[in-house]
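Before I ask anything, here is the structure I am working with.
Excluded from the complex is one protein chain; the other protein chains are retained at their positions.
Labels for the chains are A and B, by order of writing; each one numbers its residues from 1.
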Amino acid sequence: MKEINELNLPDDVRYAEDHEWARIEGDRVRVGLDDYAQDQLGDIVFVELPQVGAVFKKGDAFSTVESVKAVVECYLPVSGKIADVNKALEDAPEQVNQSPYGGGWFVEVDPDDISEWDTLMTNAQCLEKLKGAA
Amino acid sequence: MQYLPHTDDDVRTMLQVIGMDRLTDLFSTVPEGCLMKGPMNLPESLNEWELNAHMQDLSGRMAAAPAFQAFIGAGRYEHFIPASLSYLLSRSEFVTSYTPYQPEMSQGTLQAIYEYQTLAARLLGMEVATASHYDGAAALAESLLMAVRVTGRGRVAVSRLVHPLYRQTIQTYFRPTGYDVVELPYLEDGATDLTGLDQLDDLAGVAIQSPNFFGCIEALQKAGEKIHERGALFIPCFTEALAYGLLKDPGSQGADIACGEGQSLGIPLSYGGPGLGMIASGKTYMRKLPGRLVGQTRDLQGRRGFVLTLATREQHIRREKATSNICTNNSLCALAAAMYMASLGKTGLRELARLNRDKAEYLKSRLKNAGCRIPFDRPTFNEFVIEFPPDFEKTRERLMAKKMIPGLALKTFYPELAHHYLVCVTETKSRETMDAFVKEVSS
Partner (left out) sequence: MNDAPGTTGLILNEPLLWEKGKKGRVGFSLPRRDVKPSPLSPELTGDGPDFPDLSEVDVVRHYTRLSQWNFGVDTGMYPLGSCTMKYNPKINERQAGLPGFSGAHPLIPHALAQGALQIMFELEQYLAEITGMDAATLQPAAGAQGELAGMLLIHAWHERRGSRRSKIIVPDTAHGTNPASAALCGYRPVAVASSEKGVLSADAVSEVMDEDTAGIMITNPNTLGLFEENILEIADIVHAREGLVYCDGANMNAVMGVVQMGKIGVDVMHLNLHKTFSTPHGGGGPGSGPVCVKKDLEPFLPVPRVVKTDAGYAFDHDRPESIGKLQAFYGNVGVVLKAYSYIRTMGPENLKKASHLAVLNANYIKEMLKDTLHLPFDRPCMHECVFSDKNQAPHHVTTLDMAKRLMDYGFHPPTIYFPLVVPGAIMMEPTETESKEDLDRYIEAFKAIVQEAGEHPDLLHEAPHKCKVRRLDETTAARKPCLAG
């Protein structure tokens, strides 16, 4: 597993408590799992995604991710309606490990309130939090 | 005592290492108020020879073949088990091994169960079969719960011709869940009446047994079409797995989940247990299946090997969100079934299934000619319902005296069938025995 200073935490996304990331893309928000989470989970074998059109509030469980020996729930960082899901993850869940901020994205959300994004952590804040917990 | 290898010396040395004086000191962390004051009230130990005599005596107080000829099926079937099977099943590497969580030293069990899964899937015409469940009743209950999980709906329908004890088991599993179980009645010809389906909404799954409890073969394809029209999962189940050596398999008839009892495949009667619960589905539902699954993979050197897989469905990982609470499967029973299917092969299975049906048809027609009534029209496999003449009690006593049990009286399960019996004939019943049965009925 990676050391904290080896983690990739880009600055064009914001981070949630449980290590989901969110990036603004036009009027939508794209969501995925950050480098720390994918590294902790190990080889990801399956990602269960919601249906397009499903509605969630910030903090609701919207996806489950399975590695060989563990399963975790992911919580939506912003409230809204699911506009698109990354179908590629069905056949290639390893994208989450290999490209967590790129090809490993989970969903795109039509957000209810874009200001929720501002309340998420910056990469610096996320790094501080991880260092604090270590 | 031959299972306790410690000598007094061993105990002394080991206690010294631990820093204790007596064996009783080992329980120093147990509060005084929790300790037993006297000995357990159990019978004194028997040596091997006394145990043999005792068990021989008790075994002698059981009615079993060949001394007794029981024409009973009803969820548990008497079939011949080859000596090769009993011999192979006694290999202690199979018997005394643990669940294959450490696959490198369990490839025997893992490949054998993978083979069982494959043969079971082929028998039922489905894409994926699990590594086995407790018995047919538990398997059916789990399959119905799976249908609820998959569809998100809250009601299931179960034919009244599904085994009565299976239906009771379903009630037990379903009662605390709040989901609804509706019973479907049967028609005059001995098949399930599906007309009531149109009135049911929120339907997750429908279970139809074939051959059903009356031994009748249901029209599964039509049933499946109707059930799919309601958006529910079609769950054909069975108690006599051997039937699929001859009948059209559930997969070909549109089954979403096929489940039932595999005891016929090389597992002895054993007064009702253990059994072999079977569940199979299409690949679409693979991740929603309860129970263990063995998958094929490769090792570090690229060699083929097998592992337990999709474990994240199971209790030890997902805990309260698991697809089921099941931990053990019935591995050794699944192994017996795989050996049985392997020994019979495609050719042997076909002939054995044919023989079962032909023998049952023989007895059925002879009993009919002897004055009994066959109430249900639908074709049967190796079981059928028969109405004996009203004064059958005397005949029954004579049959029992001749050590023949003439089937299962149906009135406890189906009060409307007061004089009816469910008669089963497998390959274990010779023509002579059947003729003797008919002779008593005729006289």
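Remarks
Here is the rule we use: contacts are C-beta pairs under 8 Å (C-beta built on N, C-alpha and C of every residue); 3 or more make two chains touch, one makes a residue touch a chain.
Just so you know, these numbers come straight off a predicted model, no measurement behind them.
Considering the whole complex, the residue from B:134, B:376 or B:437 that touches the absent chain is B:134. Remark: the omitted chain is touched by one listed residue; of B:247, B:278 or B:367 this is B:247. The chain omitted from view is touched by exactly one of B:146, B:341, B:372 or B:423, namely B:341.
Listed by residue number, the positions of chain A touching the unshown chain are 43, 45-46, 66, 68-69, 93-94.
Following the convention adopted for this analysis, only the chains that are shown with their structure count from here on.
Per-chain CA centroids place chain A at a distance of 45 Å from chain B. In the complex of the two chains, the chain B residues touching chain A come out as 287, 311-312, 317-318. Residues of chain A touching chain B in their complex: 45-46, 66-71.
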